[in-house]
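With one protein chain removed, the remaining protein chains of the complex are shown where they sit.
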Amino acid sequence: MSDPVVEVDPSWAIVGALLLAVLVMIAVALDGMLAARAQGGSAAASLRWPAAETARLLRQRRRSTVAADSLLWRIGGAGMLVAALLKITVVPFGEWTLFDFEAGLVWFNAMDALVWALVWLVGWGGNSVHALVGGYRFLALAVAYELPLMFALIATAIASESLNVGDIVAAQSELWFIVWMPVAFLIYSIGVVAFSVWGPFGSSLGADIAGGVAAELSGVDRLVFFAGRYGVLVAGAAFAVPLFLGGGSGAVLPAWAWSLLKTVVVLAAFVWVRRKVPLIRPEKFMEVGWMLLIPAGMLQDLLIALVMVNR
Amino acid sequence: MTLIGEVFFWVLGATAVLSGAAVFWVNSMARATYALAISFVAVGLQLLLLDQAYLGVITILMMVMEMAVMAVYMIMFMGMNPALMPMSMVHDKRLSLVTALVTFALLAAGILLTPWPSGRPAPTEDVTVALGMALMEPKMLAMIVLSPVMVATIVAGVSLSLHRGRYDRYGDDLERAAADDPQPGGVGR
Partner (left out) sequence: MDHTGTDHSQMDHTGTDHSQMDHTGTDHSQMDHTGTDHSQMDHTGTDHSGTDHSGMDHSGMDMAPAGIPLAGGAADRDGLEMDTLAVQLGPVLPYWPPGLVLHCALNGDVITRARARGLDDAWHGFVEPGGREAAARRCDDAAALLALAGASGLAADARRLRGALLRGDTAAAQHGLDRLERRVRRSLLRWSLGRLGVVEDPALAQHLVAAQAGSVFDRLLAMLGAARDANDGSSGERRDASRLIADLPQLVTGLDLAAARLVVASLGLSSLAAERGGHHE
């Protein structure tokens, strides 16, 4: 079997980062359009909004708070973008990948564990009650979503007998994983939306605590934090493609086009969910995660393991 | 390992030691905890350089999660609760110094006295499996028995230390239909 993905020169990382930026812009614009539709604003204005907001935040003076822990604050704020960039290194784009790593699946998982620390650090750094409460909320949520997410990731590893993302894509040449492990895909999607502090899992950025962890962020700090937060959402959507949707496989179009197309579709679904599901507070989700999602994930893994053993 | 790899390895080693020491230099619980996290991440990256891909990444994953949770514990539940404030990370200096030096001497002696294999054997095909075999093979049964015992200990410990058990939630005869919780959970059991 030839290698399903080829590792490209590291200088292509710049293209990868640009691709991430474009997808982030698409996500922001789409969210803006959905908001405009819900609230009766103008869709054209919402398309201009990402660029306008970027320009505004770049020019805004950076505010600080009394006795802020600036070092940890900056690490947390910038870290989300770094985590998103590190995540996409193992995501194949068609047949190319930046980092053909033997434990790519665990690498992705380790990068979303970084988000635990980063969101909390942003909440801590500003020395503000509301931001810190946001940080606490995120960790409470993280304890509930991370284990189910791990079981969902493991499902793909069992079925492909590898932790390498390229091998996982190759194992789907006959049947996409989403078809015979829908529960794992569902849990994975919940995990991605949750670690992106997005939509129903956005209570750490809630309106009830003045914007939560981002309450005291301003200027370029705010821009980088929110770019990174959209970045991890995009990375999560992009990683769903090699994991569950057969990677770049598809008719007529080249592999990279299929990767991009599938990523945009998954991303659009994640963005759309935001306005459809109310906030899921950590104390509500804790029981769901531990009493429903973990057993469901384990059963899914067991089923796949039985199939793999008996074939 | 290439020359660049070796340089990286030593830089990461120094980072791990220095950020480990920073745990005691800094003056806030959050910084101390995350200094320790950086130390662990550096060790995880060193493992990656030793071709232990899985072990390296899993070290980073586990330790970052662990430190994120530990920071909250350190800040919320510190004995006298000044943990939201700047504070010294060093307590009882003399005894700690002696303990640290003795531990260091013991571990260093252990490293020096271990009969390490001589020469440079060719790397095996799958280093993770090889390492697992070397570490675990003679003790596999003990390890397999240990893990359920550990899980059982955790479960027992948690149920013994529970502030509110099921009799508080459902009444002395477990007769309540819905649990009496400060805030209801999402499954409604």
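Chains here go by letter, A and B, matching the order in which they are written, and residues are numbered from 1 within each.
Following the convention adopted for this analysis, a residue touches a chain if its C-beta (ideal position, glycine included) is under 8 Å from a C-beta of that chain, and two chains touch if they have at least 3 such contacts.
Treat the numbers as computed from the prediction; the structure is a model and nothing was measured.
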Out of A:46, A:89 or A:203, which is the one that touches the chain we can't see? A:203
Touch list for chain B against the chain that is not drawn: 27, 75-88, 90-93, 163-164, 178, 182-184, 186, 188
Per the touch rule stated above, chain A touches the missing chain via residues 35, 38-40, 66-67, 129, 133, 136-137, 200, 202-203, 206-210, 274-281, 283-284
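The definition used in the following text is that only the chains that are shown with their structure count from here on.
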Taking each chain's centre as its mean C-alpha position, how far apart are chain A and chain B in Å? 26
In their complex, what parts of chain A are in touch with chain B? 69, 71-72, 75, 101-103, 106-107, 109-110, 113-114, 116-117, 120-121, 124, 136, 139, 142-143, 146, 163, 280, 283-288, 291-292
Within the complex, chain A is touched by chain B residues 28, 30-31, 34, 37, 53-54, 57-58, 60-62, 64-65, 67-69, 71-72, 183, 185-189
